[in-house]
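Here it is: the structure, laid out below.
A single protein chain has been omitted; all remaining protein chains appear in their positions.
As written, the chains take the letters A and B, and residue 1 is the first residue of each chain.
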Amino acid sequence: MSSLLEVENLEINLLTQNGTVKAVRGVSLSLEPKDTLAIVGESGSGKSMMVKGIMKLLPKTGRVAGQVTFDGKDITNLNDRQMRKLNGSEISMIFQDPMTSLNPTMTIGKQIIEILSEHKKMSSQQMRERALELLGLVGISFPEKRFSQYPHQLSGGMRQRVVIAIALACNPKVLVADEPTTALDVTIQAQILDLMKSLQSRVNTSIILITHNLGVVASIANKVAVMYGGKIVESGLVDEIFYHAQHPYTLGLIASIPKVHETASELKTIPGTPPDLIDPPKGCPFAPRCEKARKVCQQYQPEYTQISSTHRSACWLQHPLVKKQAENTSEKESRDE
Amino acid sequence: MQNIELTEDLMAPAEMDEGDREKISRPTRSAFQDGWIRLKQNRGSVIALVILLVLVALAFLGQVLTKNNYYDTNYSAILQAPNAEHWFGTDKFGRDQWARVWYGTRVSLLIAFVAATLDLVVGVTYGSISALLGGKVDSVMQRIIEVLIGIPNLIIVILLMMVMPAGIGTLIIAMSISGWVNMARLVRAEILKLKDQEFILAARILGTSNKRIILKHLIPNTIGVIVINTMFTIPSAIFTEAFLSFIGIGLQEPKASLGVLINSGFQVINSQLYLLLIPAVIIVLIMVCFSILGDGLRDAFDPRMRV
Partner (left out) sequence: MQKYIIKRLVYLLITLLVITTATFFLMHSLPGTPFDEDKISKLSAEQQRQVYASYGLDQPVYVQYFKYLGNVFQGDLGTSTLYSGQSVQGILAARIVPSALVGIQAVLVGLVIGLILGIVAAYRHNTSMDYLTMVISVLGISVPNFVVAALLQYFFGLKWGLLPVAYWESYACSILPSLALSFGVIAQIARFIRTEMLTVLQQDYILMAKAKGLSPVKILLRHALRNSLLPVITILGSITVNILTGSLAVESIYSVPGIGSLFVDTIKANDYSTILGLTLFYSAFYVVVILLVDILYCVIDPRIRLAPSKE
C-alpha cells in the first residue's frame, strides 16, 4: 500500500470522574503523500483526540485501541522513546492557540532550535541559519530580530507563524494542524491558511487539518472526513462532499455555512446538541438530531456505504430497503397528485 | 458485521419528540450540591471533619469523664506518668493533665473561634463597604490597608499584649486587630470582580434592586471565599495564641491553653516528654484537620479549581 498514514478502527477512551468518555469509536482513514485531509466536526466530536491518539499525546487517562501504520511501519505499539523519534521529525503538530502553545520564558529562536537539535545532527551555526530561514519561510519579517524575542512580543498571527515554522523545521512527512486558525482574527485566519497552502507545495508534506469550519475546507483540502459523535460519518474528495454529500449531518453542515450572496433572514442551524460520549446512543449518533431518522437509526449503528471509490457514508438512508421505501412513497405521492 | 434482521417496519420514519433534542442528558446540580458531593468524595476532608468534631466533643466533655479538675493541685502526686487515676499523668503541681489538656483545648478553640468571627465581621464589613461604595472612600480605605499590610502581624499582637492586661479577651482583641486585613482584601477583590460580571449587569438591566443584587448575587457568590478564608484563620489564630503563650506573653498559669501546656511541658522535656507531647499532638491534629478541611472546601467550592 502506498498510504503514508493508515488508521484502522481507532478507539480512544478517556477515564474521567464521571465515567469513561468514548471519545473516538472505531475510526479508519488513510492519508496519501501530498494529501490535505480535512477532518470536520463540531466541538466534542473526537477529532482532536483522534490525532492526539495517533501521536500518543493523550493525557495519562487516555486508552487507545486499533492500528496505526505510518510509512509502511506499524506504529501502534511503539514505546514512548520510539514515538519521540517520530514526533517532531516525521509527524508534527500545530496547535489551536498560538497564545498558549509557545513557552513564554524561552526565546523564539531557542524554541525553533530545540526541535532541530533533538532530531537533526547540525552544528549550532547551521541550526541558527536554519531557524532564520524557517522564520523567513513562514513570512516573518526581520527574522534576526524576532529570533531573540519572547513570544509575548509577537502578535497572535506571528506566533502562529512561529508555531508553523517549528512544526516544519525537520521537514515532516505529516503535518497535523489542530484548528490552526480558530483562535485568530478573521483577517489573520486567511493569511495563515494561505501560508499553509503555499508551504505545502514547497515542502512536500501531507496535512491533516482539523477544523469545525467547513468553509475553511474547500479552499485548502482535497479530502474531507466528517466526524460526529466519535465516528467518521462521511468521507470523500472535497468535491464529493461539497456537491454530492449523502449524510444528513454533512448536508446540515453545508447548509449552515453562511453565504454572502444569499440574504437569508436567519442562519441555518442543526437543532439539538452533540451526544454524550460517556453514554453514547445505541444507534446512529446523529439519529436524535436527524430529521430523516428512521426507526432503525435509533436501534442499530449504520455501516458504510461506498458511494464511489473515494466516497463513503455511514447512514441507513443509503440502505437499499430504505431507498426502496422512499421510492415507493414518492411514487405514491406523485400518483396521488 | 451486524446480524440484524432488517424489516420494512424498521425503515419507517422514526417518531421523535421535538423536546428530546435539546434535552440535557444528565441532571443538573446547583454549585452548592456539586461542591457538597465533591467534598464528601474527598476522603481526607471527611476524616478531618470527623476528627475535629471528636476533638471539640472531648474539649467539652473530657472534663466530665474524670472526677479531677484542671486547677486542683496535689503535691503528693506530682509529675506522674499517665496511669489509671490520671490518664494523661500529672504536672509539676500534681494537677490532672487530662482535665488540663481538654480545658486548654477548649480555651484555645474558644479564642480561635471568637478571633476568627471578629476577623470575619470586621473584614467583611470593611471589604464590602470599600468595594460597594468605591470612589474616594474605597481609595482611602485601601491606602489604610496598604499601610497595615506592611506591618508584620505578630509585632502588633506582641505590642498590644504588652499594653493590655493579660487574659483571654486581650488575646482575642490583639489577634483581631491585625487579622481582619486579609479578609477585607479578599472580600473587596471578590465583590469588585463580581460587580463587573455580566450576570450582575444583566440583573441591573432587568431592573433588579440593589438590595436584591446584594442578597441574591453578591452574598451567595462571596460566601465561598469567606468560609474558606475562615477555615484558614482559625488554625492561624490557634497557632498565634500558642506561640504567644509559649514565649511567655500570652495566657499565664494557672490558666491553661494548648500554648501554656506546651510551654510548661517544655520546661520538663527531659524527664516528662508526655507533658509536652500530648498537647502538641492535639494542637497539630487541630491545625492539620483545619488545613485539610480548608483545602477540601476550596477544591470543592471554587469553580476555578475544577478540572
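Keep this in mind: contacts are C-beta pairs under 8 Å (C-beta built on N, C-alpha and C of every residue); 3 or more make two chains touch, one makes a residue touch a chain.
If you're wondering where the values come from, they're calculated on a predicted model, not measured in any experiment.
Colleague: With respect to the chain omitted from the figure, which of A:L137, A:I166 or A:L253 is a touching residue?
Modeller: A:I166
Colleague: Going by the contact rule already stated, which one of B:G134, B:P152, B:G169 or B:P220 would touch the omitted chain in the full complex?
Modeller: Candidates B:G134, B:P152, B:G169 or B:P220; residue touching the omitted chain: B:P152.
Colleague: Suppose we count only contacts with the excluded chain; which residues of subunit A make the list?
Modeller: That gives, for subunit A, the contact residues 55, 57, 80-81, 83-89, 92-93, 95-97, 99-106, 114-115, 118-119, 150-152, 163, 166.
Colleague: By the contact definition given up top, give the residues of subunit B that touch the hidden chain.
Modeller: The missing chain touches subunit B at positions 146-147, 150-155, 158-160, 162-163, 235, 239, 242-243, 246-249, 262, 266, 269-270, 273, 276, 280, 283-284, 287-288, 291-292.
Throughout what follows, only the chains that are shown with their structure count from here on.
Colleague: Could you give the separation in Å between the centres of subunit A and subunit B, each centre being the mean of its C-alpha atoms?
Modeller: 49
Colleague: So in the complex, which bits of subunit A are touching subunit B?
Modeller: Counting only subunit A, the residues touching subunit B are 18, 271-273, 275-276, 279, 287-289, 292-301, 303, 316, 319, 321-322, 325.
Colleague: Inside the complex, what are the residues of subunit B that reach subunit A?
Modeller: 1-2, 4, 6, 8-14, 16, 20-22, 24-26
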